[in-house]
Each structure stands twice: as C-alpha cells, then as structure tokens.
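Here is the structure we will look at, set down as structure tokens.
One chain of protein is taken out of this complex; the other chains stay put.
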Amino acid sequence: MRYVTVFILSMIFWLLITFKFTVPNIAAGAIASAITAAIFGRYYFHNVYKFLQPRRWLWFVVYLVTFIWACIKANFDVAYRVLHPAMPIKPGIVKVKTTLRSEFARTLLANSITMTPGTITVDIIGDEMYIHWIYIRSEDPAVYTRMVTGRFEEYIKKFAE
Amino acid sequence: MNNMGAIILISVGVLFNIFGCIGLIRLPDMYNRLQAATKCVTLGCCSILLGVLVHFGIGSAGFRALMAIPILFFTATVAAHALARGAYHFGTKMDERSVKDDYREAVK
Partner (left out) sequence: MTSFLNILLYIQIALCAACLYRIIRGPTIPDRMVGIDIFGILVVGICGIITVQTGQAFILDIGIAWVILSFIGTLTLAKYLSGKKLNE
C-alpha cells in the first residue's frame, strides 16, 4: 500500500513537471515512478489512509494560509532589523518542548519555525527543539514556547498526526 | 494586465532578495546571517516563480514554476537547519550581544 502511494505521488509530480500527455511520456514516467517506489517506498507514509480523510485536507488549507501570512510577516521583520541603523538584535538559543510524535509532523513543525519571524531550528533531541532566536522577547519558558510554535503546533497535530 | 501582475510580483521578489543580501553583509555573526538570508531570499525567489506562473498562465511552464516552489521551500529550510547544526558543532562563536544559550548543555 505504501509503495502504491509513493508511485501515485511521483507519477503526479512527473505529469505536472512535463505536462505532455502522450503515450511515450506517460510510459517513461511510469517506469521512473516504479523504480522510485521500489527503492524509496519503505521510508515514507506509515499510515496512508490519512490521505483519504477530508477533515485533514481542510486543516491543511488552514495551516497553509497561516504559514504564508507568517512568511510575509517574517520578511518585513527581517527588513526592519536589517535596515535599522542600530540593528536591534538580541540573539540566543532557547529550548522548546514539542508534543508531536511522528517524524513527518516534527519535520513540518521545524520547517514552519524556520520560516516564521526571527527563528530558526538548530536541532531536535528527543522531545526538545533548540531554536535560535534573533530577538528574545521573553525569559519565561511557557511564554516563549507559545510565541515560537504559535498556532502551527495545533494545526499540524490536527492534520499530520 | 497579465504582464503587469507578473512584473509586480518579480519586482517584489527582487526587493526581498535585496533585503536578504543586505542582511548577509551587515549582520554580525553566522547564525543571524543565516536567518536573514534564508528567509528573505527563499520568499523572494518564490515570489519570482509566482510571477513566472502569472506570466505564462496555466500550462507547461506555469506548472513547472508551481512545482519548483515547494521544492525550494523544503530544500532551503532543511539546508539552513543542517548548516546551523553543523556550524554549532564546528564551534562557531555566537555574537557577544547574545543573551542565552540552552544548546551548550545539550551538546556537552
């Protein structure tokens, strides 16, 4: 079942990249996707039935809109810090606990944190993420955990766990 | 009309790239440079690719640009994460204005 999912996803990717619906093209894509699925299929997607639940897709759209808005805010934040003559930075590495379990969800959370204003993920050890923050606004762990992970953690928990 | 939207999106992307490169030159230490450059340059290039999509419309070139955007996001963020981790293990010092370092106990 996992192999079939990887095959279908790589086939969709191939068709979107080439966008030519002739028989030789589709045959070449099918062969390449089959090789990809045979080699890499066992690494991905431990529960493929998640793809078939519409509720998860809805939460994914909500997450995507939030994420794009956070990206745009992050850019203006960086522009302000870079163009300000005195450069208002107060950098440091903070420790944040996460409640997500699966690898895929943790990767998504780390990527989201990297693109949100002023933060970049340095490492994940066990349950704790180490995050470099360009301007530390608070010293209290509970407050800065909420500031860093924001609403991403609950959204990701709803569609990827 | 189509061309105008594409030109505006590409100009916004180049503007973000300029901010990112100013950050790359001005900021004091490696981690801050990585932050500014990764965020601004990634979103700038995504904006340029969106401009390409608007210019060509739905079709071969447009879908290629659309597929390049998620690839760019994932590779840029994962590369930044790996670089930051590698630099910390290499022993790069943080700037003297840094106020907090929780990672030191975890590495030792």
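Think of it as A and B in the order they're written, each chain with its own count starting at 1.
The criterion applied here is as follows: a residue touches a chain if its C-beta (ideal position, glycine included) is under 8 Å from a C-beta of that chain, and two chains touch if they have at least 3 such contacts.
Everything quoted here is computed from the prediction, not taken from an experiment.
Within the full complex, the chain left out of the display is in contact with B.
The omitted chain makes contact with subunit B at the following residues, 3, 6-7, 10-11, 13-14, 17-18, 20-21, 24-25, 30, 33-34, 37-38, 41-42, 44-45, 48-49, 51-52, 55-56, 60-61, 64-65, 67-68, 71-72, 75-76, 78-80, 82-83, 85-87, 89-90, 92.
The criterion applied here is as follows: only the chains that are shown with their structure count from here on.
Taken in their complex, subunit A has these residues touching subunit B: 13, 16-20, 71-72, 74-75, 78-79, 81-83, 87, 89-95, 110-111, 114-115, 118-123, 125, 128, 130, 132, 134, 136, 139. Interface residues of subunit B facing subunit A in the complex, by the touch rule stated above, are 16, 19-20, 22-23, 26-29, 31-32, 34-36, 38-40, 42-43, 59-60, 63-64, 66-67, 73-74, 77-78, 80-81, 84-85, 88, 94-95, 97-103, 106.
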